[in-house]
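A single protein chain has been omitted from the complex, and every remaining protein chain is retained in its original position.
Right after this comes subunit A.
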Amino acid sequence: MEFGKEFYREFAEAWTTQNGYQLGQTISPDLPAADLQRIYRSMDTEHLNWKNGRNDDYKTLIKRGLQNSGVKAQGISPNEVQGWAEVYHAYWKSTGCLFAAKRSQGNQGSTSLWTEVYDEWKKLVNALIQGYNSHGFEAWTIPCLYMAGKHLRLFAMKADDERNKNAVDNDPSAAFRDDFDPESEKHKQLEDCARVLNRIFTVCLSDRAPLAESRKWGIYYIINLLFKTYFKLNSTSLSKNVIKVLTAGRGDMPDFYAFPKSQQVTFKYHEGVLAFLEENYVEAEKHLTEAWNTIHKDATRNKELILTYLIPCHLITTHTLPSEKLLEPYPRLQKLFLPLCRCIKKGELHAFDVALQEGEDEFVKRRIYLTLERGRDIALRNLLRKVFIAGGFVTAKEGELPVRRTRIPVSEFAAAITLGSQEKVDNDEVECLLANMIYKGLMKGYISRDHGMVVLSKSGAFPGTGV
């Protein structure tokens, strides 16, 4: 909104009714270029309107505007007004840069417009942090921090993109050169952003006011921003640190389930993926399932992301596959998982290896390759079970139920394992695979090497199933 009477009235209304989200909207940069330009220019008009204040700088003008908006009667302190004047002054300057950046978008030539936007916006964030630290901003205003933090990250990514693109445009060979530390240069702004977000995190966490009016209510929103940032920076250890700090202070924290569901789900998703990357699948499944259960039913893309990790998790923890109904709405997940799932179910070991290899790039990119690789055990187990079933029954004594053949030659398993593949697997290797299955509890029995036989348990040779 342009600086002027309307704007100050909006501020006064939000402040008087303690409407944090309304206040947050007043510093939204998410506007069309034309609006940004109008806001930026409005200060010039303001300047002309204040006949007595011709010599005042814009910050003083904003301060006066805020003071005269009616909030004074509501008991705002001059110190707080000063704090907001700093914030809005920084906002005003940002709109100018942002307008320039948006206008020139797509133009050729090397520019650093987004870096300027980032730098200006960072000043706004700092003004807000300062507001909480020394100007008495109250906890209900934290949606302003959300707005500021959210866009700081977006601008940081734009600035990084812009710089990386310029580097390649100016010197095409730069794209292939091995820099000293290419990663850190690539995400320069985003790393800086992570540090700023961390300061916001501290602002929220360190508040000692009673819970009802504590900035701790901002903690999950900010943590989620940090997670997204750290994930992009590929730094899971920093994400883990956040969780550690959170766990340490949990006693003084509002109840997790009292936070908005969007924050709960986003937090649980990241917590789950972190556990997943540490191969702590039980923990990962717990968090991801919670995210899944709480998520909005129409958030298709996010549901897809949850399932990308939940499905491999579930495969490891319970050895079961996703139902067709589950995958139905997600063609991308079908493409990702169905070939493997079919092979696992049928026990087609060789086809499993082929499918894993074919999807390797995609699996690695999504960081699920190692987990899915462990699905080979399940495929093998299902294959061995098929051999067992194919063995049929031995002739039962009279009056007794037929009993399955439980003595099976190693060579039969060997034939099954090599089926479809051109490679020959020698018997030692087969025995090794079988021993592993027994060790992992996927098959019950023992190997009688002298006879080249596997003797399977008569009761439940393949645990978890009827036979």
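As a working rule, a contact is a pair of C-beta atoms (placed from the backbone, for glycine too) under 8 Å apart; a residue touches a chain by one contact, two chains touch by 3 or more; residues count from 1.
As a working rule, contacts and distances are computed from a predicted model.
S.K.: UniProt name of the unshown chain, from "N-alpha-acetyltransferase 20", "dolichyl-diphosphooligosaccharide--protein glycotransferase", "H(+)-transporting V0 sector ATPase subunit c" or "26S proteasome complex subunit SEM1"?
M.R.: In UniProt, the chain that is not shown appears as "26S proteasome complex subunit SEM1".
S.K.: Decide which residue listed in A:Tyr88, A:Tyr269 or A:Tyr330 touches the omitted chain of the complex.
M.R.: A:Tyr269
S.K.: Check each of A:Ala209, A:Ile389, A:Val403 or A:Cys432 against the chain that is not shown and name the one that touches it.
M.R.: A:Ile389
S.K.: Touching the absent chain in the whole complex: find that residue among A:His319, A:Arg376 or A:Arg404.
M.R.: Residue touching the absent chain, from the options given: A:His319.
S.K.: Tell me which stretches of subunit A touch the chain missing from the display.
M.R.: Against the missing chain, subunit A presents residues 150, 228, 231-232, 260-263, 265-266, 269-270, 292-299, 301-303, 305, 314, 318-323, 325-326, 332, 335, 345-348, 366, 378, 382-383, 385-387, 389-391, 409, 411-412, 415-416, 419-420, 462, 464-466.
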